[in-house]
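Removed from the display is one protein chain of the complex; every other protein chain stays in position.
In this document, chain identifiers A and B correspond to the written order of the chains, with residue numbering beginning at 1 in each.
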Amino acid sequence: MELLGIIWVSLRVSLAATTLAALASVPLGFWIAVREFPGKRVVVVILNTLFSLPTVVVGLLVYGLLSHSGPLGSLKLLYTPAGMTLGQWILATPVITALTYAATKGVDERVRPTALTLGADGWQAGLMVLREARYGLLAAVVAGFGRVISEVGAAIMIGGNIRGYTRTITTAIALETSKGEFQIGLILGVILLAVALSVNLFVHAFLRARP
Amino acid sequence: MERRPKIFSLKNFYLHSVGWGLISLLTASAWAKEPGRLKLATTTSTENSGLLAYLLPDFEKRFDLKVDVIAVGTGKALKLAENGDADLVLVHAPELEAAFVRAGFGVNRRAVMKNEFVIVGPPADPARVKGSSDAAKAMSQVKQSGAVFVSRGDYSGTHQKEKALWALVQGQPEKNYLEAGQGMEAALFMANEKQAYTLTDRGTYLAVMDKLNLLILFEHDPMLDNPYSVIAVNPGRHPHVNYLDAMLFIAWLTSPETQARIETFQKHGQALFRPAAVPQPAPK
Partner (left out) sequence: MNPNPAFRLRQIRQEIPGRTLLEVPELEFPTGEVSALVGPNGAGKTTLFRILALLDPPFAGALEFRGEPAAFSGPRWLELRRRITLVHQTPFLFRGTVFQNVAFGLRVRGEPQAIWPPRVAEALELVDLGGFQDRFVIALSGGEAQRVAIARALAVQPEVLLLDEPFANVDAGRISRLEALISEINHRLGATVIFSTHNLGQAFRLTSRVVTLVAGKVAEFGHENIFSGAVEGEGAEPWITVRGGWRIRIGPGVSGRVTCSVPPEAIALRPAGGPGASECNCFEGEITRMECHNGRVRLRVDGPVSFRVVLPDQEFQRQGIRLGDRVVVSFTPAAVKILEAKP
């Protein structure tokens, strides 16, 4: 039962973080791809660099933000799943934004004019571009999910690895490993992979249903 | 024939995403606002030994409070409390605790229990630690012999005690001294791999000794006492802390009933902690 609770916390936090990140990052990555503005290349380079943002650094930053002595201390989000969601959101955002940018760039450049000349307004034409990029977009979101469900640094620093509350699969692995329970750690690792596999199968089925 | 062509599956997907996002956000914030939580910052030894898992359900059921255990080293636990990110601490580093209270971060420090540090090492005992007259002598043996010593190196209570012992013998060894920078278990595994000596609390050693080829080579010295105290975070400094429930927890933890249960908690047939909160009645 405790194991189910751990899987549930992992899934809830990572799915919420990925979803929230996707809501912000998909439009953002799309916007960066279709608009020309000064410093665009710099932005893209920064985004790609943030792929390598260490999870513990994010954990540290968010701890500093959410700590009672920090600027957002009054929200009392430290050592809560919501706080972990915030940390993972920060981790997923650059991944999804950069991959959305790449996916949008990869869409045939005739899509937008074709939609426009058939009478689409700007918003509808943009949606068509997104629609043509949807495989890439889903890959972006799945990559973001993969980044957050497998990370331990932010989860343990912001969540505190509280049993039955903020303990996730990865923090449980870290704990069991530190206790020398390597076998349990490995089993948890396999469970994490199984969870990730289920999410990917679900996404794949979603795509297959709409060719 | 009625057709229902779907052109914008993405639009639906997007709407679903928005819906899910809102639901997740709401539930996440609901989690955050759940009342009746008490944040206890403590050391890995109390959590990983299973003691808290053994004791806490009684408290949680009796007072309808959830205790969130944040298990870190003593140094970090005190730091969290200093920042107001915990309601109380259960730690084992008397000098740091005293400084913590002196600086006004904590109030109502109470002794809870004791256990004991032991020096473990390879069965062959190349440094001849076994049979030393006291703990300082044992450490000195390690230093003199040049045997490898693994230190926690993480400002934990164990690390504090180790440093105090080294201070008695003119400082730590200059070579063959490895700072693990990790928890007790990790340090023990490292010592095992290197067949080195290390200082550990008895509870953690008992919990993992099946996996180790290390023996207790020195024990039972008052110098190696490991007292645990509970301290509430000073509500004068951090008004937002759950002070009343923290005091309730302290009362419960130091009550005769809980103290008796601490004594009954065993691993491998050995009690890990000796209650220390209730003064033994003086012999008549």
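A few remarks follow.
Operating definition for what follows: a residue touches a chain if its C-beta (ideal position, glycine included) is under 8 Å from a C-beta of that chain, and two chains touch if they have at least 3 such contacts.
Only a predicted model underlies this, so the values are computations on that prediction, with no experimental measurement involved.
When the omitted chain is restored, the residue from A:Thr49, A:Ser69, A:Thr114 or A:Ser198 that touches it is A:Thr114. Although one chain is not drawn, its touching partners on subunit A can still be listed: residues 108, 110-111, 113-121, 124, 128, 131-132, 211.
Methods note: only the chains that are shown with their structure count from here on.
As a whole-number value, the distance joining the C-alpha centres of subunit A and subunit B reads 32 Å.
By the touch criterion stated above, subunit A contacts subunit B in their complex at residues 12-13, 15-16, 19-20, 22-23, 67-69, 73-83, 85, 127, 130-131, 134, 160-163, 165-166, 175, 178-180, 206, 210.
Of all the residues in subunit B, the ones that touch subunit A in their complex are 6, 8-11, 13, 17-18, 20-21, 24-25, 27-29, 31-32, 39, 44, 47-48, 53, 66, 68-71, 83-85, 182-183, 185-186, 188-189, 207-208, 211, 238, 240.
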